[in-house]
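Could you have a look at this structure, given as structure tokens, before my questions?
Heads up, one of the protein chains got dropped from this complex, but the rest are sitting where they should.
By letter and in written order, the chains are A and B; residue numbering begins at 1 in each of them.
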Amino acid sequence: MCKECGCGETNGNTRLQFFVKGYTEENAKEVEKALLGLPGVLFVHIHAHDGETVVDYAPAKTKLMDIIGVFSARGLEAAL
Amino acid sequence: MAEIQVMKNILGENDRIAAENQAMFAAKGVYVVNLMGSPGAGKTSVLEKTMEKLKDELKMAVIEGDLFTSKDADRIERHGVPVIQINTAGGCHLDAPMVQKVAQQMDLDNLDLLIVENVGNLVCPAEFAVGEDDKAVVLSITEGDDKPLKYPLIFKESAIAMLNKVDILPYCNFNMESAKEDITTLHPGMKVLEISCTTGQGIDEWCDWLKKKVAEKKNG
């Protein structure tokens, strides 16, 4: 995890890039909050206008299914 | 049917030792907090205020972690609370083996509360369990309201966050609303306290939280 001092596990984190259809300024903010609230999710960046969504997360703590679930619960279509 | 020799450790080394520590503290009924935060956030000051309030009510001890010097342990000692200093001599976080070595030589039978003050660092300590019951993070408002999102792991892992130095809030650019919102976004339901070690604000609430945790641990 810590590249500087070399301590921690050799980065167990994954970065995902989704393209999401159906964002509005409002629901994009909501999605961001909902994703960040998942235990293993560390960073989220959403471009509401083109649907580009980046998620950094630890698969050991949060399943991909749970992340996808955040989109589908709001009727949004997410493609990797 | 064939037998395959394996002889492989189930857990990573640090996790295994942290689990041993947890079992040891549980057997002795000691509630353990891993106190983390940036250098200068106010961890040792929080400890000093805690000891003022609680040392007559609870049997406390402290394990101090720093790269060098015993400055923090000296401050704790002045309050008459047993303290042991661990110097990592360059290591940026305390780990389970370090805490185990020290804890095995403490009188845990007569202890209610053990606070481990970790090395000042918002990054690495969150990755290394030392056998604690809960982690606590101190963030001073002078560090900036953007820090929670920048250091998500430590806020997700901690049971409680203390936003320190609120007495100088008028002189800082710290947006309390947005900082608290970010923290609860990262960790829904997390307990967040506004505190000041200078004025004493919020210290009672922190101490009440500790007392409750100690009581819960004792009742198994």
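Assume a residue touches a chain if its C-beta (ideal position, glycine included) is under 8 Å from a C-beta of that chain, and two chains touch if they have at least 3 such contacts.
Please note the rule applied: contacts and distances are computed from a predicted model.
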Given the choices "Aspartyl/glutamyl-tRNA(Asn/Gln) amidotransferase subunit B", "Hydrogenase maturation factor HypA", "Heme lyase CcmF/NrfE family subunit" or "Formylmethanofuran dehydrogenase subunit B", state the protein name listed in UniProt for the chain not shown. "Hydrogenase maturation factor HypA"
For the chain that is not shown, enumerate the shown chains it touches in the whole assembly. B
Which residue of B:Gln22, B:Ser70, B:Thr142 or B:Gln201 touches the chain not shown here: B:Gln22
Against the hidden chain, chain B presents residues 1-11, 16, 19-20, 22-24, 26-28, 104-105, 108-109
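Criterion: only the chains that are shown with their structure count from here on.
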When the centre of a chain is set as the mean of its C-alpha atoms, what distance in Å lies between chain A and chain B? 28
Quick one: in the complex, what on chain B touches chain A? 12, 91-93, 123-124, 127-128, 149, 152-153, 156, 185-188
Residue ranges of chain A touching chain B (in the complex, touch as defined): 1-2, 5, 7-9, 33, 36-37, 39, 41-43
